[in-house]
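Everything below concerns the one structure shown next.
With one protein chain removed, the remaining protein chains of the complex are shown where they sit.
And then subunit A:
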Amino acid sequence: MATEDVKLIGSWASVYVMRARIALHLKSISYEFLQETYGSKSELLLKSNPVHKKMPVLIHADKPVCESNIIVHYIDEAWNSSGPSILPSHPYDRAIARFWAAYIDDQWFISVRSILTAQGDEEKKAAIAQVEERTKLLEKAFNDCSQGKPFFNGDHIGYLDIALGSFLGWWRVVELDANHKFLDETKTPSLVKWAERFCDDPAVKPIMPEITKLAEFARKLFPKRQA
């Protein structure tokens, strides 16, 4: 839809920005990507998201939409006739997708991040164990939601795939840092296959960040790793 005025304020390295980008790609929406510089916030970002001052912010016809999962909902609703639906159509399936997306952000991710911020081996081991446990739940959630199909959403990428899939790059960085595999053929066989399919999807592949670049960025973000 060439006549639409769509801008996305974000950063190449952000999990949350990636969600918005994947959703836009799924709907074949062309957009202007306005990259923020690490360490400073643009005037446009501060004006568009005065409450949280965080990216991503989607600006559609001059109206700002904030928070990645809310943006994905918005894209699905505003462009509901473009491409397949991102959210499931049935109310119960939608509720389940929203539940697990909230779990990923509020529970699972906090454990993953705590590996990078852990002080000392004991704390790190505890964080790893917690991620293991929570990832097992996601493996089960995948099997329940996908019903034997390739994605959480069924035949094609949907809301929950975006919510978790956007973490895959960072997840790999954390695995390298912890020297521990979470996505593993034995422990999480379904998620391993799903991750491969997700990363290979044309809506994802062009914007999946390089692991080496992310790892470099992580060293900048969490300098304590040097100690």
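Things worth noting here:
Note that contacts are C-beta pairs under 8 Å (C-beta built on N, C-alpha and C of every residue); 3 or more make two chains touch, one makes a residue touch a chain; residues count from 1.
By our rule, contacts and distances are computed from a predicted model.
The chain not displayed here is annotated in its UniProt record as "Glutathione S-transferase U26", chosen from "Glutathione S-transferase U26", "CENPT protein", "Probable electron transfer flavoprotein subunit alpha" or "Mitochondrial ribonuclease P catalytic subunit". Among A:K27, A:H73, A:K124 or A:R172, the one in contact with the hidden chain is A:H73.
Only one residue in the set A:K41, A:R94, A:K125 or A:R219 touches the chain that does not appear here, and it is A:R94. If you put the missing chain back, the residues of subunit A touching it would be 51, 60, 63, 65-67, 70-71, 73-74, 77-78, 91-92, 94-95, 98-99, 102-103, 107, 137.
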